[in-house]
Each structure stands twice: as C-alpha cells, then as structure tokens.
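The other protein chains are all here in position, but one chain of the complex has been omitted.
Chain lettering (A and B) follows the sequence in which the chains are written, and residue indices restart at 1 in each chain.
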Amino acid sequence: MRRLLLTAAALVALWGASFGLSYVELGRASLAVALIIAAFKAVLVVLVFMELLHEKTSVKLAAGSALLTVTIFVTLVAADVATRAPAPLDPPEPHPTHVSPGTGAPGW
Amino acid sequence: MHTQRRRLKDTTMSEHPVHRSAADAVAIGPATSEPFDTLLHQAHAARLGMWVFLASELLLFGGFFALLTAYRFEHADGFREAVHANTKVLGSMNTLVLLTSSTCVAVAVHVFREGRRRLAGALVFTTVALGAVFLTLKMTEYGLHFHEGIFPGGHGEWFLHHDTPGLATFWTIYFVATGLHAMHVTVGMIFLGIVGRSVLNGRLPRAHAHRLELAAVYWHLVDVVWIFLWPLFYLA
Partner (left out) sequence: MTATATDLDVTAAPVPTAAPTSAKPSSYLTDGTTVRSWLLTTDHKRIALLYFVSVSFFLFLGGILALALRLEHLTPGPTIMSAYTYNRVFTLHGVIMVFLFLIPSIPATFGNFLLPIMIGAKDLAFPRINLLSWYIYLAGAALLIWAMINGGLDTGWTFYTPYSAHSPSAVVPAVLGVFIVGWSSILTGLNFIVSVHTLRARGLRLMKMPLFVWAIYSTSIIQVLATPVLGLSMVLVAIDAGLGWGIFDPSRGGDPVLFQHLFWFYSHPAVYIMILPAMGVVSEVIPTFARKVPYSYEAIAYSALGIAFTGFLTWGHHMFTAGISAVDAGAFGILSMMVAVFSAIKVFTWVATLYKGSISLTTPLAYVFVFLFLFVFGGMTGVAVASTSLDLHWHDTYFVVAHFHFIMVGGALTAFLAGLHYWFPKVTGRMYGERLGLVACVLVFAGFFVTFFPQFLLGNAGMPRRYYYYSPEHQPLHVISTIGALGLGAALLLILGYLGWALVYGEKAPDNPWGSRSYEWLTRSPPPTHNFDATPRFALGPYDYTRPDEDAHAHAEAPAQGHDHV
C-alpha cells in the first residue's frame, strides 16, 4: 500500500515538473524533456501499478517485445523522414536541370 | 501481501504452475474452465492473455507515435504553433485525472486481495467516475476547438488565418488519436463497471481477484498511452 501511494506521489510530482517546464522556454529540447519525463511516469505505472515487476517471465517477454517493436517502428520511420533531403512531394523548385528528387542527398 | 502471486512467481516458466500440495489445491479451488487444471493456472493464463492483448494495443497506438514523429520532422514549425494553440490547461488537468484514477484502481486491487470488498468496490467506481470526468473534459476541449473554428481535415475558419504547413495534419491526427483513446477510456469504464459491480455485491470471490486485475491493467495501459499523448499534443 505504501509503495502504491509513494508511486502516486512520484507521478503527481513528475506531472507537475512536466507541466511547469512547459512554461519555460527550452527551445528544441522541450519536447525531449517532456518525453523523458513521460517515460519515467510510464515506467512507474507499468512496473508498480501494473505489477510487471512481480509477473512471470512470459508476461515480461510480452511487454518487452511490444516495447522493442514500437521502438524499431518509430526509429526506422523517423530515420527515413529525418534523412530525406527535400520532401519528395514539395512542389519542385524552379531549377534549370532537374536531375533527381534527392539533389542534396547522397544519390542512389 | 499477495501470497498467491508470490507462489506463481516461484514456479519456473517451463512448468505448469500446478498446485504444489493438496492443501494448496483445496485453498485455490477447482478450475472453472476446461483446459486448465487449477484456478491459479487459469488466472495466470488470463493475465498473460491480457498482457499480450495490451502489447497489441501498444502497437496500435505505436502507429500514431510513428506518424507524429515523422510529421514533426516534416513540419516542425507548424506542429509547434499548433501545440501552442491547444487547450493546455484542460489537457493537463485530464492527465492528472487519469493518473489519479490509475492510483485508485491500483489501490482497489490491493485492498480487494486483502478482502476489503466494499472499499475495493468504492475505489473501482471512483475510477469509473474519474473516467467520466476525463471524457467530459475531453468533450469540453473538442467544443472549444470547434468554437475556435478548428475542425479535423483542416476545415474551419481558424485555418484561414493560420496557414503554416502541418497545422491541418496536426489537428487531424490530434482528433483521430484522442478520439481513439477516448474510445479506449469508454471500453475501460465499461469493463471496470462490470467487474466493480460483482466486487460490490460479493459475487466476485477473492480467489477470482484476477478478473479485477485484468480490468485494472487495461485501465493502466489507457493511462500509459495518454502519458505520451499529453506532451506530444499539449506541451511541446
């Protein structure tokens, strides 16, 4: 019981931190900070409230593989968009010799 | 505190968690459903089944996370502008509501295992009520958006004087993702309501605590998803 209430207190504290920090101008880091705090909260909920710590290996495997798969998914999609040179569907800029959509990127 | 769980944990993964002794078997009672020998065994299967289902749910929302990440790379400015225009205070209150509700249902599971049936039931229904508060706030937010002229698909007059690329995309994904999340909240409320009723009227014996756990675990996942949607849509 004590553990549950401590966790709840920690969750509210993290919520407050995240909410407060959103008023501080952190520039590009603000999203990263907010997501890191969110990750801490999620870990608390999953391990303590959902009792993953006490579950059997098979349950941990299920949770772990879901997390791994989501990570792969988001990473490889992001890797594409982050390394695309010009967005392929932007209207082509007036350019005398239009060679390929990826003029700035390493070619095929 | 929860002795049954401890015992479950001790059995190795490769073997049945079958009862160790005759005394245990009596304490646990007979199995209710066909393929299992003991209730303890069945409870573990149900719990694993729920977790596998939640793994699947996580991937469903994972699609949104992938989309949001990608679009944020493509339309960094538009997304930041849209986040600033969002109803941050209401959204953040909603986060607090869900965190509280998760705490309630976690405590409910704990006290139910100790046999405090009425308290457990009351806490479950508090959770359901907090779910209703969440949905009400969410609807209020939607109302405010519509009032401002923000509709999904880039429709509405707000978009006439806000034309940074990516705004329409942000709002459409916002409506679809939070809408799908609200559907999950509703399902979780129904699930908790059904289990909560049988907790209160005593039809759910302590040995069947896993049914309450299943509903609780589902509710927590809904919370976890929101924990990530909140910063992405409201904070930064």
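The rule we apply is simple: contacts are C-beta pairs under 8 Å (C-beta built on N, C-alpha and C of every residue); 3 or more make two chains touch, one makes a residue touch a chain.
Given the structure is predicted, the values throughout are model-derived calculations rather than measurements.
Only one of B:55, B:130 or B:216 touches the chain withheld from this view, namely B:55.
Along chain B, the points of touch with the absent chain fall at residues 13-18, 33-37, 41, 44-45, 48-49, 52-53, 55-57, 59-60, 62-64, 66-67, 70-71, 74-75, 78, 152-154, 165-169, 172-173, 176, 180.
Residues of chain A in touch with the missing chain: 58, 62, 65-66, 69, 72-73, 76-77, 79-85, 87-89, 101-102, 105-108.
Everything below uses one rule, namely that only the chains that are shown with their structure count from here on.
Rounded to whole angstrom units, the spacing between the C-alpha centres of chain A and chain B is 19.
Looking at the complex, you find that chain A touches chain B at residues 1, 4-5, 7-8, 11-12, 15, 18-19, 22, 26, 30-31, 33-35, 37-38, 41-42, 45-46, 48-51, 54-59, 62-63, 65-67, 69-70, 73-74, 77-78, 80-82, 87.
On the chain B side of its complex with chain A, the touching residues are 1-2, 5-6, 8-9, 11, 13, 44, 47-48, 51-52, 54-56, 58-59, 62-63, 65-66, 69-70, 72-74, 88, 92, 95-96, 99-100, 102-103, 105-107, 110-111, 213, 216-217, 220-221, 223-224, 227-228, 230-232, 234-236.
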